[in-house]
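The complex appears here minus one protein chain, its other protein chains still in place.
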Amino acid sequence: MAEVYKLIHPVKYFNDYINRNVRPDGRKFEDQRNIKLNVNAIKSTDASAVVKCGNTTVVCGIKLELAKPKAEEPDFGFLVTNVELLPLCSSKFRPGPPSDHAQVISNIVADIFANSKSVNLKDLCIVPDKLAWVVYCDMVCLDNDGSVVDACIMTLITSLKSLTLPKVNYDVETEEISVDTSIRTPLNINGLPVATSFAVYQQSPRSIVLIDPSAYEEEMCGGTGANLIICWNNGQFCGIQKFGGSNLSNEAEKKTLIIAKERSKLVEKVIETCLKNEIK
Amino acid sequence: MPLDYRRFNGPEDSIPYNYYTKEYLKSYHELHRELIDENGVRKDGRTLDEARSLCMFFARTDMISQAKGSAYIELKKTKVVCSVFDPREIMHQNEFSALGQLFCEVKFAPFSCPRQRRPHAPDAEEKALSVALRKALEPTVCRHLFPNYQLDIFVYILEHDGACLAAAINAAGLALADAAVPMYDIITACSLAVIGDQMFVDPTEAEENLAIMNPEKDGINNGLITMAVMPELRQISDFRQIGSMDVNCIMKATEVLQKECEKILPNIQQILVLNVVNSFEQQKQLEKEAKEREAALNAKMEEWKTLLNAG
Partner (left out) sequence: MGVEDENNFKLRPMKCELNYLSKSDGSAILAQGETVVLVSVNGPLDIKSNSQSIEKATLEVLFCGKGGKPSVADRFKENVIKQTCETAILGCLYPRTGISLTIQELEDYGGLLTCTVNCACLALLNSGMAMRHMVAAISCAVNEVGNLVLEPSYEQVQSSRALLHFVFESREKNLVTGFTEGSFSEDTYEEALARCRLASELVFDFYRDIVRKYSNVI
């Protein structure tokens, strides 16, 4: 019965829930979903992490390659991040090259990560102007149930934190390269960016902020994806992006900043616990 | 290769670092010798004719909330996810097709292969696997029940450690059953690698790689066979062989594979039966809760009635 109601009166169905201060999946407005995190599940990668926020599942795998640095930046390595929204994760995506939406998500994740300055690209250089690491980070969404950016940032930073670089010997004279995989050094990571997504729903006269929205809630709030993404790192914001959805008042804005900060503490704890367990 | 404008690209000439490790320089014979030790045990501790079907086989359904049916299968390191969506009308169709169509897509994760990073664009191997999967599934699905409609089946290989087509078929079969698509039988699949007179049942990536690699000597059996079976009907729905081998070898392989496929069946059945049991229990729970709520409402109603009657 509820299913039929949802199909015939989608807006009214959603409003009925919101009026009773509850969300369709039973959460309160400020509740977020459970986070499950696992590292190094995929052995063919150099580092990997799987995260599940509610139903949303994102896998990140890192592959290392070697290349010559760019001539204009001889002492910089490369870090290439891509987000893939597979056709299997939602019926909205079709097979083929990434859609505009996937590219927007990819760009947001790359921007947030670059702005957080977590990885110093100079650390990825082995011999200036000759050899540098290329770190390919591919984030794959297996199940898209909203707040994909949060999950992407979480897997990305977790897998980078567990990444180790094998030792490379470069002979300057013969230009010969040999890699010793038995000696590995961890990559230096500064800070820990944590992104939090919000959906802003206009129910006049008030606008309601939903934290960690599901795919259905994102759709009801009129956007493709979350409306507001706040990223907090090391006591600073490294990205506040708001698109579409309903317009946001000053008070609502302040509240979201506080929530984002609180959530970052929680996520930090989750990641640290997970990495600690892995070392044991 | 043209530059991909829809993704972030790394430098054009990057090379995986394992090209420079000692492992990479090993010859065919060295690699072959390494596959089995003197006791006839493989690298991962299995014997030649042992599949990864018992303790190393892990499968579940309901992986993906947005899909109609989904499955995840793990054969030790090989990890495969599959999702099936509702049938939808075929777009840009000129003629009426009496049989429903299956659209299968198999994709490798960029990080799935141990040797090198996979390109994002679909390559020949992915296309071949997609066709193989479609051919294997077509005889099992009751396609006459949804004419002019198309079923989307997406398979994603998270990690490739051999037998990925077999894993894909198993996962797709399970996902189709989970999506309640009418089928004639459950479909199971298994693969086998032949190197000389040795038969590696359910091969790993290293074994597969060596079986396809052709050393100079002719007349030696080498290759890869994947077979999909409908165990209850005792029919073969797909048989795929790469490499060259004599007829006796194929006959023997068929027998071995038939047995292995039948061994997988109880695993799949168990998952499906458990699903049904769980959903029944859930239904019961929901009904119980609904009744409780109704009773509470009725009690409220009585209360109000007495209040009203009292004036």
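Going in written order, the chains are labelled A and B, and every chain counts its residues from 1.
The rule we apply is simple: contacts are C-beta pairs under 8 Å (C-beta built on N, C-alpha and C of every residue); 3 or more make two chains touch, one makes a residue touch a chain.
Please read all numbers here as calculations on a predicted model, not as lab measurements.
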| item | value |
| --- | --- |
| Option from A:18, A:108, A:132 or A:194 whose C-beta touches the chain left out | A:108 |
| Listed residues A:56, A:90, A:116 or A:147, member touching the removed chain | A:116 |
| Omitted-chain contact residue, chosen from A:22, A:240 or A:275 | A:240 |
| In chain A, positions touching the absent partner | 100, 103-104, 106-108, 110-111, 115-117, 222-224, 233-244, 246-250, 253-254, 257 |
| Residues in chain B touching the chain absent from view | 5-8 |
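Note that only the chains that are shown with their structure count from here on.
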| item | value |
| --- | --- |
| Whole-Å gap between the CA centroids of chain A and chain B | 27 |
| Touching residues (chain side chain B, partner chain A) in the complex | 4, 6-11, 13-18, 20-21, 63-67, 70, 77, 79, 81-83, 85-86, 105, 107, 109-114, 117, 120-121, 152, 154-156, 158-161 |
| Chain B partner contacts - residues on chain A that touch it in the complex | 41-45, 48, 55, 57, 59, 61-68, 70, 78, 80-82, 84, 86-91, 95, 97-98, 102-103, 106, 110, 134, 136, 138, 140, 142-145, 166, 168, 177-181, 215 |
